[in-house]
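Missing here is one protein chain; the remaining ones are kept as they sit in the complex.
As written, the chains take the letters A and B, and residue 1 is the first residue of each chain.
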Amino acid sequence: MARLGLPRDYQIERAPAPSRGSTALISLLSVFLALLFGGLLLALAGENPFVVYQAMLSGALGDWNGVAETLVKTTPLLLAGLGVAVAFRMQLWNIGAEGQLYWGAIFATGAALFIFPTAPAWILVPAMIAAALFGGGLWGLIPGVLRAWFGASEIITSLMLNYVAILFSEYLVHGPWRDPAAFGFPGTPPIPDAGWLPNWGTTRVHLGLLFGLVAALILWVMLRRTRWGYEISVMGENPRAALYAGMPTKRTILLVMALSGALAGLAGMSEVAGIGHQLQRNLSPGYGYAAIIVAWLGRLHPFGAVLVAFLLAALTVGGDRLQMSLGLPAAIAPMLQGTILFFLLGGDLLTRYRLSRRVPAALPDPLDRPHEAPQP
Amino acid sequence: MAIGYRLSAIGFSLSCRLAVLPSPMTLSPCPPTPPSPAIAMRGITKRFGQLIANDHIDFASPWGEVHALVGENGAGKSTLMSILAGLYRPDSGSIEIDGQPVRFRSPRDAIAQGIGMVYQHFMLVDPFTVAENVVLGERRKGVALELPRVERELRELSDRYDLGVDPRSRIWQLSVGEQQRVEILRLLYLGARILVFDEPTAVLTPQEAERLIGTLRGMAAQGFTVIFISHKLDEVLQVADRISILRRGKIVASTTPGETDRHTLARLMVGRELASFVERPAAEPHEAVVPGEPVLVLSNVGAIGEKGLPALRNVDLEVRAGETLGIAGVAGNGQTELAEIVTGLRRVTGGTIQIAGRDMTNRSAGQIARAGVAHVPEDRLATGLIGGMDLSANAILREYGTPPISNGPFIAGKATASFTDRLIANHDVKTPGRWAKLRTLSGGNQQKLLLARELEGAPRLIVAVHPTRGVDVGATEAIHHALRDQRARGAATLLISEDLDELLALSDRIAVLFEGRVMGILPARGADPEQIGLLMAGVAPDPSFAGQTAAHG
Partner (left out) sequence: MSDIVTPAFVISVLAAAVAAGTAILYACLGELITERAGVLNLGIEGIMLVGALAGAGGCIWSGSAWVGAGAALAAGAAMASIHALLTVGLRANQVVSGLALTIFGGGLSAFLGRNIVGVPPPASFRTVDIPLLADIPVLGRILFQQSALVYISFALVAFLWWYVFRTRAGLRLRAIGERPEAADAMGIDVSRLRALYVIAGGALAGLGGAAISLGTNPGWTEGMTAGRGWIAVALVIFAAWNPARAAVGAYLFGGVEAGQFRLQTAGVDLSPFFLSMLPYLFTILVLVLSTREATRRILSAPAALGRPYMREERG
């Protein structure tokens, strides 16, 4: 399977950069094939896929309520997804968005409850934002430091820190920060009203969505137009070229990981200040992990993340609504999300590699060159 | 009798060979023996695209012979041996091993036929012991590792061939020379009767190399056939029974050490008629530029290479303004490291580097670039360019931090566009536009863009490594032209190349590196390629040089 039974003189090699059009086409095709495959699974399990898809669609986008709920779910996915996208751009595999989100929520709640409990909104909200950025950023910085200074894989360290963050927040809501008035129900007291993010009309959609959109715009400008964004792209595409150009690699790793964490932290703050109005257990149903899908499906592009965050949110809300409309588990949504990712990962092969006859680039002496495996 | 060989149980075939061998001169190990040569390759042709790496090569070697293959880089030696080792399949031609026609589909097939190859980059698993590495290649049924048995047999083999390898030591604890002997030991254990070495002494210290040569002679005396790829003529003359010289995919001569000498070999290797030596420098005459101030001064510089061995030793070099210093040498003799230490990509372990009068020893690549040093790196796509980004992004790699490209924290789009367009136009880079991804350009156009970027801003010093490697003729011409212009403008150039023609055409002086040392520096005008070839092969110039040349020329 792996060698695909190729004749010896043929090989799979990196194709020249795929065009934007073919990339978009592959993405579309992946989503289509995933829905097809998901439909097959549904049919095998005795459900009518058309009915299910129809119910999901109308649940998520069929009425204003659904749209509003989709936008509510878009917010944390987008903010955390942007954070992941920045890190992935530099080939930093930060999968600690979940923990960074929690840490942002912890800091924001702490600022609201204990530091500025009586401040007016125009002080409290910015203070909570700053606290969340700091908290999430700090949590992202840890794997950054371990990577830059010790060379430890940020994949595992950031993953481990997720659990530490979640456990710490559980400790807070069960222990020192527990609301004594809540009869043992784990959660902090509600934050002051001044810290509540304003809602859009009577819906649950809140200012956090705007944070996400603004962050996407800033990030887009940053990545496309600034020196720093340029450095991130070069380091991600070719670290040796960055060294050659004298770019400060270690410092950039630290800054990017901090930025990545800060954005996830902002997602945590917006959940506290916009939705729950307190720090509680199960603050996030895995937004930090779904954020990785958002970043990857969005091709690590800020606007791509906006689109995908909305789509994934719609999928999630549609899944939630299935419970009410058809009595089916909401889990159909993550099942489809996973399937889409599988097809996208597989489909990428078509853009990244091509079959070719082996022709050495310069010298015909295969033995003069080291047998190095390609970098992942 | 051939059955004796086919059995991969080396214990049997070896004891047979050793017990019955009347003398080292016997070519076949087990009598009664047909006088088949160990290897007979006939009419081997291998193309890579346009390039013919092997052009109807006939190559044969009897049992018990040390056969050296010499030739310049790219002459086709390694391709030929890769075919023998099952790594490549020839386009045409046939191979016989011990008189039997064979067809290899993989290195495994070749190993099964008793052909073992020792690569320059050892194929050993570092944390494993010697014995474990050997077991890895063993095709034996059974579950248990049987390490004690393997260790015992390895110890016997090691003693018999005086390899001095302890089967229980772990690979990472061993020196490079010891690791190489582990490779040999493994091949012997796995039943190899024909051993192919790809520049085995390139990674060794002189003492280790000496020892290896002794080992190889010993193996041949026991009836093994040893093929030895090398550039080092002294070594070849010392170890080989027969020497075949490859040039441009063909065997141009096959001789014995008794019939030849290093000067003849050097000439055959460099491969030019004497007439063209005389004509060539005149073809592109340098106008004599009076060299100015020293721009680059290396004093007693040393550096460690990738392998952890000294790659540069006590190097003293000076390049003046308006001067081009060419660096000649066989690949892997310190050229890569020399370029890296000058451009700040590698640290020196001793000595100093001065650029334009300032001490720049162990400064970062960025600091050195800002001091006015341009760098055309060895592997442009791996180091100097970003394949996945567009031309603009590649064009501004040096300038992105300085106005007008940089505008506060931003990169100015208009300035970037006009800058890129200017580079494209001035250096005739053929491209659909500045938005095209760099990877889609041809090698020559990639190199032209890189050169354009590096020459922007009138650098004081240009470090150019293989600037025309893998580049078509037209682009080569353009690149040479640009480098000449820079020299005329007064830039100092350190030109590292494996192409002797290029060095002779562009340089004022040529320094030859061998094993990290400067073997000699000669003026390019009127330089004798044969003499350069000798220096490249590690032969120091001696007073009788001229006389010998006359005698053999």
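Convention: a residue touches a chain if its C-beta (ideal position, glycine included) is under 8 Å from a C-beta of that chain, and two chains touch if they have at least 3 such contacts.
Since we're looking at a predicted model, the values are computed, not measured.
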Absent-chain contact - pick from A:Y53, A:F168, A:W220 or A:F303: A:F168
Among A:A24, A:A45 or A:M324, residue touching the chain not depicted: A:A45
Contact footprint on chain A, counting only the chain that is left out: 1-4, 8-9, 11-13, 41, 45, 93, 95, 146, 150-153, 155-157, 159-161, 163-164, 167-168, 170-171, 174-175, 286, 289-290, 292-293, 296, 328-339, 341-342, 345-346, 348-349, 353, 358, 360, 366, 369, 371-376
Where the missing chain touches chain B, by residue: 87-88, 106-108, 111, 119, 123-128, 132-133, 135-140, 142-145, 172
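By definition in this document, only the chains that are shown with their structure count from here on.
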Contact set on chain B toward chain A in their complex: 46, 48-49, 51, 53, 73-74, 76-79, 81-82, 87-89, 105-106, 119-121, 123, 198, 331, 343-345, 364-370, 375, 377, 382-389, 393, 396-398, 400-401, 406, 409-411, 413, 437, 439-440, 443, 469-470
Chain A - residues contacting chain B, complex: 8-9, 16-17, 225-228, 230, 233-234, 237-238, 240-241, 243-247, 358-368, 370-371
